[in-house]
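This is the structure, below, for whatever I ask next.
Partial complex: the chains shown occupy the same locations as in the complete assembly.
Per-chain numbering from 1; labels A and B assigned in written order.
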Amino acid sequence: MASQNCYDVTQWPVGDPHEDVGAVINSIIADIKRRQDDPDRGDGGKPGAVIHIPPGDFRLRTQVVIDISFLRITGAGHGFTSSSIRFNTSREELAKWHELWPGGSRVLVDLPPAHGADGAAFLVAREGDPRISSVEFEGFCIDGLHFTGTEADNPENSYRNGKTGIHVASANDSFRIVGMGLVYLEHGVTVDDADALSIDNNFIAECGNCVELRGRGQASRIANNLIGAGYDGYSIFAENYGGILVTGNNVFPRGASSLYFSGVARSSVTANRFHSFYPGMLVLSDGCAENLVSSNHFFRDREPWEPMVAFDNGRDDLFGLVHIDGVNNSVIGNHLSLSIDPGHLKPAGERPVMIHVAGGTGNYIATNHVVATTEAAGTTDAPASACFATQVGALLASGTGTPLEVTTVRVGEGAASNTVLDSGTAAQVVLDRSANAFRPTPGVEAG
Amino acid sequence: MASQNCYDVTQWPVGDPHEDVGAVINSIIADIKRRQDDPDRGDGGKPGAVIHIPPGDFRLRTQVVIDISFLRITGAGHGFTSSSIRFNTSREELAKWHELWPGGSRVLVDLPPAHGADGAAFLVAREGDPRISSVEFEGFCIDGLHFTGTEADNPENSYRNGKTGIHVASANDSFRIVGMGLVYLEHGVTVDDADALSIDNNFIAECGNCVELRGRGQASRIANNLIGAGYDGYSIFAENYGGILVTGNNVFPRGASSLYFSGVARSSVTANRFHSFYPGMLVLSDGCAENLVSSNHFFRDREPWEPMVAFDNGRDDLFGLVHIDGVNNSVIGNHLSLSIDPGHLKPAGERPVMIHVAGGTGNYIATNHVVATTEAAGTTDAPASACFATQVGALLASGTGTPLEVTTVRVGEGAASNTVLDSGTAAQVVLDRSANAFRPTPGVEAG
């Protein structure tokens, strides 16, 4: 007899998935709970189920509430397309376009704006024991449709709409978020109190914030994702987590930070590529301790795309591309590139800082290579359709820039007992040598 | 005409998958072999098949024997839940629990205890040529149900039951084990003589041993997994392999070693996060040569969870978190954290060793940052349900500890021609400077 634990939102007798897939999924979940009512039958009883969303446009008007372990919701297409480009293209141009909207197995989040968990398309919440476990989101698209904030000339450029793609509000274990596409959400994925969470191989872009680990948690992975947030939010954020591994991610602009850790300990950020338009690309703050930041590539330049030029994250260039206020962290073997017209530096006339140990002790900064060059001022007036060409041109415009004088490492006045090795010459590094260990990168020998 | 090469264990006319899914799968394999009987028909003939296991509880009473290439067994849920927590929870508490058992597409391994391959739920074995190729295990749960060893007060904490999830007993090529959940097995995955094997994105925890590469093999990947073994077994083990890449894994306690290599050459362990409760986290032994260990985060503290406090791996603190007995290996750019109450060190009163080159020549130990702090003695009496909170608290309890004196690098007396750079001060490194190259981490300049 065929399994009853396989569902398809287009084959469920209750509701219309195109009009409200949220109500359909909630109805399915109720059916799973009705059928799987015994937690201990034959050494099993509540194995969960899989709910499939085929390719199509499925409007969600009702928040999905998940409170059963082992539920997998799966689709057949992460469906990303750049809504940002589209919303900055004229109607005349759009009339010639092949398609306008994201696609794949696409959930259109049509909830009223809300705060926090109320604005989540998918809310996972369950109190009691055990912690809800092994819920999986795989291979579909969650589309917030429009941004609606009023700060920007064009609301679509505001990164605000009160919507979240996936919000896990209870302590959880062994969740997987894999192969998803999330676009135009104020928050892509927010997970509280995660243990052994995997966020892997997703495309989370054009969201205000992309991945946020909140509450307290441990032993999780954020890996192999393509990520890009808004000027007012975080690409990757974690607070009060221990033992997380952030690796293999390609994080593109324009998040306020590519990675922001608050009170995170004994975690590792390695083998990522980070590209940002602002200082404060990687921030370890609020007592971050014993973390490793190694083998990452950092590149900071300026926003080249006209519709977004007006925005930044409010940080000046003394803040640091990497900014640390914490103890016993390691920053080893990274490459940091800066390309900017000196006329755009803030404050004017000051050397920008690349690695800034603003406070703390015992940090070990070694074998980092800084490359800083000037670039010509001015953005392009290219049409939105030239966004891609503009961005690639900016990335490849290297090798011809004049070297720019920077502070490769600055150790703040209150910071002591830090070690800085081979990460800049004596002229490039600012620190109190009576309180911190320092070995300059060797220069060319005289004579 | 619809493909005959797609099977579903709940739609097969032979057997009852809930009573013995092993017999059902063996019957399906026989059907595949009966139909695909010509190895060279139209430049094809034996493409294999896919066998789907939907979410549900499927008891396996008969070992599955796989001897055909290209077979994919797939499920819709890796189904992990912590059986360890459950088996250390009182009946009164459990009566209030939402669910008790793992789930997803769950295979309940109900074989009698056995040794080695006989205790495997899934055995892959085929002699002759070509080597069996491209068998894939994807996205389902293999649950060993109970541990039954007698050494522990509670057999469920023994990590022993003679069961293996997947055992590949013949030379194999291009296998994939992806997205699986393995729990409560004495051995999770054991693969002999692997070539180009991928073990990626699995959740293999609460198993005696998690991943073992045995025999002789090459060119394989163990990546992006969440892994945690028992005090008496290995999280990741390999013997006599060349050219393997271990990366992106988050390995949590409590394996005797997070990674143990015996006679492994020209392999790489990078961008992992390792957390262990015992010394000997990463061991290169028995002539390991020319391996790279870089950009990893190591953290060793003590077991905080009451039910497991009595167990360890028998190593003392002079053994080293990283222990090398081999030649020409590289240990570069790692962060190693130790947090322990000095009263718990063994032998008492001795400085614990972090990186120990016990024997061998030509090893290159450079730019490693060691952080060692004390922590308060005593574990918590918290109920099993507080396991998560206890663990997170231990991970985040940093920044306030008193520095602990350690030997950051020790090169044993028989070891010569090794190089140790910037991995500890002269006071922290023990080696024979007449036989090994040494440059201490610079300290704060006097005066």
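The rule is simple: a contact is a pair of C-beta atoms (placed from the backbone, for glycine too) under 8 Å apart; a residue touches a chain by one contact, two chains touch by 3 or more.
Predicted, not measured: the structure shown is a model, and the values here were computed from it.
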Full complex, copies of the single sequence (shown: 2): 3
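By definition in this document, only the chains that are shown with their structure count from here on.
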For chain A placed onto chain B, the superposition rotation in degrees, Cα atoms, nearest 5: 120
Chain A-chain B separation of Cα centroids, rounded to whole Å: 28
Interfacial residue positions of chain B with respect to chain A in the complex: 8, 10-11, 18, 54-57, 59, 76-82, 85-86, 89, 93, 96-106, 108, 145, 179, 181, 201, 203, 205, 224, 226, 247-250, 252, 270-273, 275, 294-297, 299, 332-335, 337, 367, 369, 371, 373, 385, 388-389, 391-392, 394-396, 398-399, 422, 441-445
Contact footprint of chain B on chain A as seen in their complex: 1-3, 5-6, 39-40, 42-50, 68-72, 74, 126, 128-134, 136, 171, 173-174, 176, 178, 193, 195-196, 198, 200, 216-221, 223-224, 240-245, 247-248, 263, 265-268, 270-271, 287, 289-292, 294-295, 326-328, 330, 332-333, 362, 364, 366-367, 417, 419, 421, 433-439
